[in-house]
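First the structure, which I've put down as structure tokens, then a few questions once you've had a look.
Only a single protein chain was left out; the remaining protein chains are all shown in position.
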Amino acid sequence: MRHPFLIAACLGLALLGAGGGQAAPERVVSINLCTDQLALMLAAPGQLVSVSRLSQDARSSPMAKLAQSLPANSVRAEEVFLYNPDLVLAGTFTDQATLSMLRRLGVRVEVIAPAYSLEDVRTRVTQMGSLLGREAEAAALLAEFDAGLAALEQPRGERPRAAIYAARGYSSGPASLSGAILKAAGFYNVATEAGLTVGGVIALERLVMLEPDLVVLPTTWPGASRAEEVLQHRALKELQRRAGSAPLTDRDWICGTPHVLRAISGLAQARAQSDGAE
Amino acid sequence: MTGFRGLIIGLSALVTALFLTSLLVGPAGLSPLRSLNALILGADGPITLVMREIRLPRAILGVMVGGALGLAGAAMQGYLRNPLAEPGLLGVSGSAALGAVLSIQTGIVAGFALALPLAALGGAALSVGLLLLLAGPRGGSLSLILAGIALSALAGALTSLVLNLSPNPFAAAEIVFWMLGSLADRSFLHVALALPFMAVGAALLLPLGRGLDTLTLGEDAAEALGTRLGRLRLMLVAGVAALVGAATAVAGSVGFVGLVVPHLLRGAVGARPSRLLPASALGGAAMVLAADIAVRLLVPERDLKLGVLTAIVGAPLFLHLVYRTRRGEL
Partner (left out) sequence: MSLMSLDRLTVRRGGCPVVDAVSLQVAPGEVVGLIGPNGAGKTTLMRAALGLLPYQGQSSLASMPPAARAKHAAWLPQGREIAWPVSVETLVGLGRVPHDARGGPADREAIERALQRMNLASFRNRVATQLSGGEQARVLLARALAQETPLLLADEPIAGLDPAHQIATMETFNALAAEGRGVVVSLHDLGLAARFCTRLAMMQSGRLVAEGRPADVLSPDRLATVFGITAWRQETEDGLMLQPLAQTETTP
């Protein structure tokens, strides 16, 4: 567990060699839910001046309380620019038009990719530490993360079959962060059998035929959508009755931050309970 | 008479065949024999669940939605005496979708499930009423289509507005479903929601056949033949609204079914509106079942929308009809 940490740390530093040479930014605006959280964990007091509105919502953000202490932005170039930032943190899927506008205005913009594995989580932490000039804090956070992960290590042996099933029938494959969480909690991801890598749609009838022992289902959002109606389908309810089900709390699963530990431990508990029941 | 009976029997056989095919088509790739065995006798394991709770309601909804749209289209054309009248094109489905979306996004549906078809019915009734008002008694093509375009555009815009304002992150992307329709992942819940409304709608429209026949001669002659036009108009609006409302509430707006089917069958029933009603109901069921089978065979892993296929078939036909109407051949 130590080596990957070192490698990742070095990798992160090497990647950001150019950035690392600069003085630590003083006014940082984050406009992506995941960079918001990493920045909130690592930034020096006063260094982070605004986060995206989404991270103030407890349904999507595990750090909503903390985020609410900062002014929120709506990810619009004009609004962000008025904060007079010397660094803007964005995600890969942030609107490109917003980013190029900010760059035209002379603002330094750094884009941080989403995490697809637990290794990616470590890389992002290191990357964020170096961008903010908070390398020591990043190393401490990583050590904490490693310890937590080690504590959650699952006994080897038969791995129950599990599927993650979300709105529109979207299922996460083994090469995704959710897949990594599932694996770390000791489950076999049946999406592999459906031929998924990162993820994709599994028709409900295929899911039923895959006969998972556990279905990990997200909690539905307010306001209702047809995309989520599949989660109320009678066939899925019946499947849940036969197999078990565990909740997918979006806020702990979305971003590659040390909060994924909570997702892993939640699932591990579900596994322990089902083992105990049998 | 025998020709008509033959047509009805033939169409029923087609619907039955497509219904069975619909049951046997799906991404899980189950063997037909095992599937039917599991469906009828029930077997241990997940296959029975797949057949009874996923494929059966989908196939039943295909019949219901298609039948409703075919019947509603034939009835509207009969009343307006215009082969271009169709619930989807004239914004009736769009207005039903708006009603449905409003009922969902205001949270009324969460407490009272029937609010969904009821709200869709309300939207549909409002638009049918408006159309009859705007298009006038004879349903002139131009005023009818222009009124329909305005209604569709308004309903579509308001639907997307409501979805955009939703707190749900998935809702905004759902305008596609409401505009093009799909039967994917529909369950018996939806069958139960739509069935009573569709039954009432069919019960209102099917007896209108004779009245619609007499309207072939114009309103005056029809009324003198004993047709009570006020009552007929009321039953038509209510029936179309119930059918289109219920269909849209569960499957989104599937366009062109009510246009293509009556057009294809008109010759076979000797252009008699009364005979076109049951024939179009069966034809509509066949068309939607076929489209729903096609979306699963063409791109099995994607939720291809039904309306995409029906529009590919229907839009050229519509343009052809517009052309013929312009030349005064209809």
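The letters A and B name the chains in turn, as written, and every chain counts its residues from 1.
One rule holds in what follows: contacts are C-beta pairs under 8 Å (C-beta built on N, C-alpha and C of every residue); 3 or more make two chains touch, one makes a residue touch a chain.
Fair warning: this is a prediction, and the values are worked out from it, not measured in the lab.
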Subject >> Chains in view touching the one left out >> reply: B
Original post:
Out of B:Gly107, B:Pro167 or B:Gly218, which is the one that touches the chain we can't see?
Top reply: B:Gly218
Subject >> Sole contact to the chain not displayed, among B:Leu142, B:Ala271 or B:Leu297 >> reply: B:Ala271
**OP:** Please give every residue of chain B in contact with the chain that is not shown.
**Re:** 1, 81, 210, 213-218, 220-221, 223-228, 266, 270-273
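By our rule, only the chains that are shown with their structure count from here on.
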**OP:** With chain centres taken as the means of their Cα atoms, state the distance from chain A to chain B in Å.
**Re:** 43
Subject >> Residues of chain B touching chain A in the complex >> reply: 26-28, 30, 45-47, 49-50, 53-55, 104-105, 107, 109-110, 166-171, 173-174, 177, 185, 187-189, 300-303
Original post:
Can you list the chain A residues touching chain B in their complex?
Top reply: 167-169, 200-201, 203-206, 208-209, 211, 221-230, 232-235, 238-239
